[in-house]
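As you look at this complex, bear in mind that one protein chain is not there, while each of the others sits in place.
== subunit A ==
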Amino acid sequence: MAILATERPAPVQQRAVLPAPKYRKVFGVGRSRLFQYVVIVILALFVIAPIVPILYQSFTDRPLYEAGGILTVQNYVHLFTDSGFGTVILNTAIFAVSTTVLTLVIAVPMAVLVVRTRLPFGKVLGLSMQWPFYISSLILSFGWITLYGPAGFVSVVVRDAIGFVPWNLYSLGGMAVTEAVALAPIAYVFCANALRQSDASLESAAQVCGAKPLRILFSVVIPMLRPPVVYASILTFSMALETLSVPLLYGTPVKIEVFSTFLYTNGLQSIRPDYGILGAASTIILFVTIATVFVQAKVLKNSQRFISVRGKATRPRRLELGWIRWVGAAGILLYVIFGATLPILGLVFRSFTLIFTPLQSPFKTLTLANYDRIFTYTAYINSIVNSVIIAAVGAVLISCLALAAVLVAKRSNFRFARTVEYLALGPQAIPGIIVGIGFFWAFALLPNALGGLFQGALAGLIVAFGLRALPTAFGSISPALMQIANELDNAARTSGADWLGAFMRVLRSLLFPAFMGAIILVFVTMMKEYSAALFLSSAHTGVIGTTMLELWVQGNSGSVAALATIQIAITAVFVAVASQFMKGHADA
């Protein structure tokens, strides 16, 4: 550093001044502002398109595309008097509350054990705790039925041993347990992150005061978890409200209806669907889910005040629990094995046999017939191709839109920046089946030429699935942007780049890894999605999910298992390849 003290700056030669660039303006606004308006208009159209027709339909006395509709509240009156909607509300409430409780019972202790205590094989257990997230809950339910259903593999084994089956999967309780297993990874990740961020010196302080590990756990670590637990429970609750797969597969045979299956039966299974009641029910459900998401946002905003995050990275110290740690490890292992691994393996195994029961060795009937059936019908092959196309095209489009939305929401002085954020995150409040109903009506209202572009076409499915995936993409890009210091774009601005230029020249390459991450996430999400397609697919635009349901109803559980295996394989291959690709770019 002696160079600083001794070296004299070179003599100055004045160069011609390079003037700052001038940016052209259209209608008095620069291209950056124009871009921001385009983003908000696209988002607004995207989010409002499915909602407005539903609201309108709920107050109209006939299908909304028929002329001469009269405004009325009759639909709501019918809904509450003679459609059995009261029972549906009660079922939904029981289902959602018990799912939430069970999810927390699984997720919170596991998060504490994995992150904050010395657990045997802690790292492996922590990672395997998360993998059910990649599996669609539809597939998980098939897996559970295969093992634990009335004629399931495990059920039969237990009945042979003790004479009866001590559980009934086709009940509200069975639904709640399965859904809790499916949602636990999300609650786990949330609590685990909060625990990782919390300040380890708080625990050291307790230890210095003479507290023993168990004492520290209960008086310091767990009380600090309150905000993430509250948040995770609201999140779980709102997801349980809108889920379709589990109630559809378990509830339909025994006629237990919740919100989503009520819409499903009234909209798709009745011969003359009552659109008015469908609209009214959708509106009410929409209000409930929006309310939970609203509460969720409020709680999250407040909870951030409590989470202790220091700029300085402190490595969390792990507590030594003695023999209890083996109990913890065993508990997590039970969840991972019986909750997810066995059902999925069972399903995969099921796809290669004709009959899957302990009464006869399944190895005797090993076969590829289940796959044959799928690959002989073009409609089934198409549904696989469609799923891949939708997920691939959608992943790119939605990630681009989400990236633009994040930039406008987090890094611009655009007057409506907050609105952009709400619009991008809002769709998480819209249940998939309602997205389907809404777009179905929205496309029907479009002028013929334009409507034809979407109705029963892949484009329509990309739009609908995309809306569902948008909050996920936004949520994965936004933290990455927040980690890039604002001064980097300010430096670009003072250097002469306009807002859009600062992104193109500086932020774009810095955000590339996050963008790729979003693509992977959106691909997985859209690959799993099917509920919106129930209303939007035509005969040749089915997706894997709808085809599985169709085969299930026909009783072809072997082919369902085969399709599920195919979907898992596609997802796994994509995630593996894409992460590999990302690794190569991480250093750039």
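We take it that a contact is a pair of C-beta atoms (placed from the backbone, for glycine too) under 8 Å apart; a residue touches a chain by one contact, two chains touch by 3 or more; residues count from 1.
The working rule: contacts and distances are computed from a predicted model.
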Absent chain [UniProt protein name; select from "Cation acetate symporter", "ABC-type quaternary amine transporter", "Heme-copper oxidase subunit III family protein" or "NAD(P)/FAD-dependent oxidoreductase"]: "ABC-type quaternary amine transporter"
Absent-chain contact - pick from A:A369, A:C400, A:A417 or A:L510: A:L510
Option from A:P253, A:G452 or A:G496 whose C-beta touches the chain left out: A:G496
Residue touching the undisplayed chain, where the options are A:V17, A:A161, A:I271 or A:A449: A:V17
Absent chain, residues of subunit A that touch it: 1, 3-5, 7-23, 30, 413, 485, 487-488, 490-498, 501, 505-506, 509-510, 588
